[in-house]
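Quick one: the structure is below, questions incoming.
Heads up, one of the protein chains got dropped from this complex, but the rest are sitting where they should.
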Amino acid sequence: MGEYFKIKELRVGFKTFEGQKNVLDIDTMVLNKGETFGIVGESGAGKTVLALTILRLLSSPPSVIESGSILFNGEDLLQKPESEMRKIRGRHISMIFQDPMSTLNPVFTVGEQIIRVFRNNKRISRKEAEKEALGMIEMVKLPDAKNIMGKYPHELSGGQRQRIVIAIALSCGAEFLIADEPTRNLDVTIQAGILKLIAELQRELGVTVLFIANNLGLVSAICKRVAILNAGRIVETGSVREVLKDPRHPYTLTLLNAIPRNKGERVNRVNTIIKEERDRDLRGCRYYSRCMEKQEICRDSEPTSGLILGTHWVACHRAFEGGEPGGGQHTEG
Amino acid sequence: MRSFIVKRVLLGILVLFGVILITFVLTRVIPSNPAAQWVGQRATAEQIEAAKIELGLDKPLYVQLERYLADLAKGDLGRSLRSHQPVSAELKAYLPATIELVLVSTIVAVIIGIPLGVASAKRKDHMVDHVSRFFSVGAVSLPTFWVGMFLQLIFYRWLGLLPLGGQLSMGIKLTREIPHITGFLMFDSLITGDFVVFRDALAHIILPGITVALYPIGLVARMTRSALLEILDEDYIRAARSYGLPERMVLWSYALKNSLGPTATVVALSIGYTLVNTFLVEAIFSWPGIGSYISSAVISLDYPAIMGVTIFSACAYVVLNLVADVIIALDPRVRV
Partner (left out) sequence: MTKSSGIMNSIKPRITEIKLSLYLLCRNRLTRLSLGVVILLGLTALAAPFIVPHPEHIETEANPVDKLLPPSGKYYFGTDELGRDIFSRVIYGTRISLQTALIAVGLALLIGIPLGAIAGATGGMVDEVIMRITDIFLSFPPLLLAIAIAAFLGPSLENAMLAIGVSWWPWYTRLIRGQAVSIRERQFVKAARAIGTPPVRIIFGHIVPNCIAPVIVQASMDIGGVILTIASLSFLGLGAQPPTPEWGLMVSTSRNYFLNAWWYSIFPGLAIFVTVLVFNLLGDGLREILDPKTRKI
């Protein structure tokens, strides 16, 4: 069975005036068709860089793709010329961005923006595109679609705007959606609605969703599998159930504790997140400076991924205490 | 929106009043002898005195100001000291030629300037960008009068392709009936179907038109480029690309539409600058517009004429500024 989407040894760097810094260093990441895969990490971990790299939308200075391949249906996206990437963007892979206010063009009505994407995709007349746009607005559960069509982005609320952004992304007809923190700038109460919408759409349309978030709670709500990203590396991955039941990486534990919960459910170890110097090119684990359980070995050698159980992989020297690390090959889950 | 316009108009009127006041003060406070001018060089002392009274120059300043304002309200700008004709009539006669020139060069500026700015922004830091930036800065650094002469040298003297100056050739003026409906030569000749006159007028407007257009081209190109560069960095442009929209549409529709506000403002303001620039150009090309009028008025210190042109130009400039402000306010995001 061919892989739908696979990232192999991807390394992306950024040129700053202090030299080139590595921001993404992923050995393997595999997605299956039709699944919802989550990526969790804090700000600056490289999540958006990953999303933009897939679509090749990173501005090329200052970013540099050092090595690796991103295989989509067997073809390496990183090798494709720009003209072919344009055919892939929208039609096959599309993206839901973080900030709906800045993602929508301020001088066009939202209806117009949806219509244009439709007409770019299929050769249909304006009237038909209008009808489709109305349908799309209704599909994202916005009432009074006709009215909304004629509004400008600044005339809508944050939640409405985000739904429109989702509508536009879907209008492209893509079968692979990247959702980059789609609820980041929204109130908590609105968040739930958007999450529900994405889950429903995923079920109805059968799209593959790469869901990026900065909090494990969001991801666990709608994703089947998850990868934890820290300082550009995947430190733990597996199905959501596996990771939540038996979190092995210290960072994962920190994230779990950050989820607001009722009293009595809190896991005992508390670990505040301290922003420390990011020195990504040193040997040793990138989480070293913040880790509560660090040891000598952690400073000197970079941990490689080891299998815990089933599809649960962790990259941490401490994770395997009391047991041998498993085999060295990633399977497709 | 309406209250915004009303407020700006009121402000404009206040400003205009200030302009009139300042111009008035300039002409009365600074020594010159308008009465002597009025009666000519060989006047006797009594004639000068009589002229003084006739012109109302013996009355105290505030009375003079009152009279001037009252006249102004009626549209009376006084009489030229040289020709003794009403300034307003003379202005009206000279105005169309200047407006034609300003219009033609503004259109040229927009047609050339915007694509230049777009090309520059699209290929930032490439050859195209450097060349057009250099051209833009160059365009606003050129002394317009010199460019006009330079063009005359090349196209008239050395290549013999275009005429030296004036609006029409002598031959045409003497042998044909010149259509005169609106006073705008090219427009009139077009609508009456007189293509001989039209072609001649066209040939005559090319050189002065290009000369005057250079500065606005530079301005428009620069503004388009910088506005576009800012916009192309925005998230919604990246989003548009991620939806697979063709680059052509992203640039010329999505990006450009956002830049029209500042660009239109620059165009409006450049018209004001162009208006004054034409003063210099008209002198060189013997173009019969208000520039020529004020040039000769300045030399002979014909102050009602100078005042008339100044007030008119300032008026135009204030109106253009108002238009520019309104254009900015049209942006759906701006709440006024």
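Chains: A and B, in written order; residue numbering restarts at 1 for each.
Note that a residue touches a chain if its C-beta (ideal position, glycine included) is under 8 Å from a C-beta of that chain, and two chains touch if they have at least 3 such contacts.
On a predicted model such as this, the values are computed, not experimentally measured, just so you know.
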Displayed chains contacted by the hidden chain, counting the whole assembly: B
Touching residue (missing chain; options B:Arg2, B:Lys74, B:Arg157 or B:Arg248): B:Arg157
Residue, one of B:Thr23, B:Thr106, B:Gln167 or B:Thr224, that touches the chain absent here: B:Thr23
Touching residue (missing chain; options B:Ile5, B:Leu142, B:Leu190 or B:Leu260): B:Leu142
Contact footprint on subunit B, counting only the chain that is left out: 11, 14-16, 18-19, 22-23, 26-27, 30, 32, 130, 134, 137-138, 140-146, 149-150, 152-153, 156-157, 230, 272-273, 275-277, 279-280, 283-284, 294-295, 298-299, 301, 303, 306, 310, 313-314, 316-318, 321
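Assume only the chains that are shown with their structure count from here on.
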Centroid distance [mean C-alpha coordinates] between subunit B and subunit A, Å: 56
In the complex, subunit A residues that touch subunit B: 52, 55, 57, 86-91, 94-95, 97, 99, 102-108, 116-117, 120-121, 152, 154, 165, 168-169, 171-172
Of subunit B, residues touching subunit A in the complex: 234-236, 238-247, 249, 254, 257-258, 331-333
